[in-house]
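Below is one structure, written out as structure tokens, with a few remarks after it.
The complex is shown incomplete by one protein chain, all other protein chains being positioned as in the whole.
Labels for the chains are A, B, C and D, by order of writing; each one numbers its residues from 1.
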Amino acid sequence: MDISTVAGLILGIVFMIYGIFLSGDLSAYWDVPSVVITLGGTLASTLASFPLDDFTNTLKVLKKAFVYKDTSPDEVIKEIIRLANVARKEGLLALDEYAETLEDQFLKKGIMLIVDGTEPELVRNILETELVYIEDRHANGQRVFETAANFAPAFGMLGTLIGLINMLRTLDDPSSVGPSMSVALVTTFYGSVLSNLVFLPLAQKLRERNGREILVKELMVEGLLSIQAGENPRIIEEKLKTFIPPKMRKNYREELEKEGA
Amino acid sequence: MDISTVAGLILGIVFMIYGIFLSGDLSAYWDVPSVVITLGGTLASTLASFPLDDFTNTLKVLKKAFVYKDTSPDEVIKEIIRLANVARKEGLLALDEYAETLEDQFLKKGIMLIVDGTEPELVRNILETELVYIEDRHANGQRVFETAANFAPAFGMLGTLIGLINMLRTLDDPSSVGPSMSVALVTTFYGSVLSNLVFLPLAQKLRERNGREILVKELMVEGLLSIQAGENPRIIEEKLKTFIPPKMRKNYREELEKEGA
Amino acid sequence: MDISTVAGLILGIVFMIYGIFLSGDLSAYWDVPSVVITLGGTLASTLASFPLDDFTNTLKVLKKAFVYKDTSPDEVIKEIIRLANVARKEGLLALDEYAETLEDQFLKKGIMLIVDGTEPELVRNILETELVYIEDRHANGQRVFETAANFAPAFGMLGTLIGLINMLRTLDDPSSVGPSMSVALVTTFYGSVLSNLVFLPLAQKLRERNGREILVKELMVEGLLSIQAGENPRIIEEKLKTFIPPKMRKNYREELEKEGA
Amino acid sequence: MDISTVAGLILGIVFMIYGIFLSGDLSAYWDVPSVVITLGGTLASTLASFPLDDFTNTLKVLKKAFVYKDTSPDEVIKEIIRLANVARKEGLLALDEYAETLEDQFLKKGIMLIVDGTEPELVRNILETELVYIEDRHANGQRVFETAANFAPAFGMLGTLIGLINMLRTLDDPSSVGPSMSVALVTTFYGSVLSNLVFLPLAQKLRERNGREILVKELMVEGLLSIQAGENPRIIEEKLKTFIPPKMRKNYREELEKEGA
Partner (left out) sequence: MDISTVAGLILGIVFMIYGIFLSGDLSAYWDVPSVVITLGGTLASTLASFPLDDFTNTLKVLKKAFVYKDTSPDEVIKEIIRLANVARKEGLLALDEYAETLEDQFLKKGIMLIVDGTEPELVRNILETELVYIEDRHANGQRVFETAANFAPAFGMLGTLIGLINMLRTLDDPSSVGPSMSVALVTTFYGSVLSNLVFLPLAQKLRERNGREILVKELMVEGLLSIQAGENPRIIEEKLKTFIPPKMRKNYREELEKEGA
């Protein structure tokens, strides 16, 4: 589970509720029509902005911001060095059997290409094209949230505008001005909360997650090509370590030896 | 038909009307002069921003946001593998006859170039140049909507400013202040609705549609060049699959065999 | 003449005047000091932002947004195929005489380079460098208008701020508040009109015009290099057609034959 | 220590306190609930925007904005020329011993690669990949501060909105309007101070620091590759000097000779 998404969202809501309780009461902030205008309008315009399948896919993408099994680059480097060792000792074909046990589909595919004897140039071409389009599809999910984050405050203000226009037309009782404006402002509040507490953090979280996923995949491409080129595991380790921060770097080959791999 | 555009626009309008009905009545939101200032001003400035033909072309482009026959990348991959099979068995020249039956003009053109014996370098050059300029022309349509989306709120506020200036000059009767400001705010409402409910979603929808169209065309270029190079249909399938998400991928050659192609 | 610039500007002004007449009178919007603060301030800051010659050049550039003889890419393709035919039949040197009749200086220069026997690599180098710096200089004109478009609302608000500060200091007579604020808001109105009705559309129009001019010049470079390489007019036609939308494409060689060229 | 960060922050706070004291008193600006809403909300949304480790890493990164030992490019050039001299006189292997004494890990790693006899192409590849990912990780820290800088004013306004909604609902006592609004505005004040006095300057400072660090590392890569290529120290000096401003350039080889290196 992605603790920071859950903790951040809950904390944000708690802080808002705390702020409301201090001088008012929550009931004033629960107004169905305001929800309809702000959330409804935001969803409607976001829906109109994207093809239907991109819009519905967003729910699946959303899961990533909450439940996320981080593929540690650390583990991937170790995995690739293990593969490089196998390839060195038993030949590229021996990777076939080994690939069966791999969980990561991208790495698996890369090994299959190598085992099939695909030319290095083509392997790079295929894996990098795949990377480009993975990034492309990921960007889709982010764009939906960013678009919603832009629409939410706009519809919040539209709701307030509607409230103001209605109120100003019938300005008979001055004592009703305050409460009416109070109600009108609730939609602005909704729009701002939706945008700043929900959509913007989710869009940013997806961007960060995708950035990490791409980094791991770039690491895999580099490693796979090195394995195919029959490079020395020591050199491969040196190359792959450059992808991660110095503090995370370990002596992977040594670790693998201890594990008896 | 593009359901999400239509549904999004209708839902957005419904939500706004619902919001208005709750505390006011629709008649207050129908004000011809306000329409003239906001919509008129927006169109005038957008017109001045573009060459006449780009502006008038926008109506045709607009159609794409509503009626859109999505060329599925799935189908295109199958088509290209079918073509690769033909080329393998009967030679490149056999594609000539086959090309007649193709609907897509871009794919057709590519095959014609191959059949004519054009050099691979030149085929890539021609198809990619075409792609660049297709993207360029598509961007035109989006820009018109984006420009309109920026002008709409500006003219909405200009209308409100005019209303305020007029009202403030003759501040005799305090009881008329409210209704006058109510009227003045209607243009801001118009500007915001035009921008957030119409122009911005349409601009974004066009951008998304074009992104997909370009992806399909990039897939065609890659496929056509592979066919010309006489690559193995299995390799071609592997290459083209990288353009689409893993879940959409099928075993295209098997499918084709079943269909007896 | 560029109809859309003129029509857009006139329509925009008409709509604004119509909006003003509805509830007020134009005289309230004619205020010399407000013009001085808003327009004067905008021009002063724009002047300070650019070297003097860039600023004065803007007037010449401005002409382009109004009077513009569009070089149709259609005509240019035809011209280049005509040149290719000449080169094929009578040799590259025959182009010399032909070049005399050309209006376009860029095309003329390119032919001169070819006739002089300049190496292809150098021809491309020279023409593309020229293109880069043409784009550069064009961008200058746009930047001046964009800068002015950003300053205008800022100075409009500065004017209103000055009006407000003066008014609030001497708040003796409540009945004068309204008219004073009305006057103060006029500068905001000016700033917004200047930006949205004048500077932004002109900046955008120049950007669009320049985009088209560059496209035509890119087409010329491609064509000139193909002529120099002695390529087949049929191939040249095929290549150049990719620069323009399918609907605009014609059978240029056939047309030329009919014209007896 | 980075004097400008500390001085800038202290001066900013002093100026704000001075401004407050002139017409009010500080106590009005110390409001725990406002701190909770603004700072709490900002931190919560920033937390939700990033993976947990990126968020916690920020504290370490923050240190860089305050305590920073600038690696002078000047010193690095000298160091590299010294290394080049050693390599020239005693051979590349002699660098091994020398490298032990180096503080900079990046430079050390580069020399180790050279001493190990790694191919130049691979050395460049490894060092440049490392550079790309260092920049990547640095950008992380900046993004956290930028994100916080965007959220702070938003939550400041949300707090004010909550205050306004609460106040307007119970508009019994007109004399309480002023003080209530005063309290409501304090959150906007907090949000703006947090963003403009803390988060934005820190984000910018980190960006500048990282820019300098990358420049020094690029200089090292260039120098290391030149050493490996066995280039003349005079040429190396000439090349490396181009990275720094003319006024900072010295005659490094002469200096080294004087030092007897």
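Observations, loosely collected:
Basically, contacts are C-beta pairs under 8 Å (C-beta built on N, C-alpha and C of every residue); 3 or more make two chains touch, one makes a residue touch a chain.
Nothing here was measured: the structure is a model prediction, and the numbers come from that model.
Residue in contact with the omitted chain (choice from C:Gly12, C:Gly163 or C:Gly178): C:Gly163. Of the listed residues C:Val14, C:Val86, C:Ala99 or C:Ile126, the one in contact with the hidden chain in the full complex is C:Ile126. Within the full complex, the residue among D:Ile37, D:Val61, D:Ile77 or D:Val193 touching the omitted chain is D:Val193. Mapped onto chain D, the footprint of the missing chain covers residues 2-5, 7-9, 11-12, 15-16, 18-20, 22-24, 28-29, 70, 175, 177-179, 181-182, 185-186, 188-189, 192-193, 195-197, 200-202, 204-205, 208-209, 212, 215, 222, 235, 238-239, 242-246.
Within the complete assembly, residues 33, 36-37, 40-41, 43-52, 54-55, 105, 113, 118, 122, 125-127, 129-130, 133, 136-137, 147, 150-151, 154-155, 157-159, 161-171 of chain C touch the chain that is not shown.
Here, only the chains that are shown with their structure count from here on.
If you average the CA atoms of chain B and of chain C, the two centres end up 25 Å from each other.
In chain C, there is no position where the chain touches two or more neighbouring chains simultaneously. Taken as a contact graph, the chains are arranged in an open line, each linked only to its neighbours along the path. If you check each pair of chains against the touch rule, the ones that pass are A-B, A-D, B-C.
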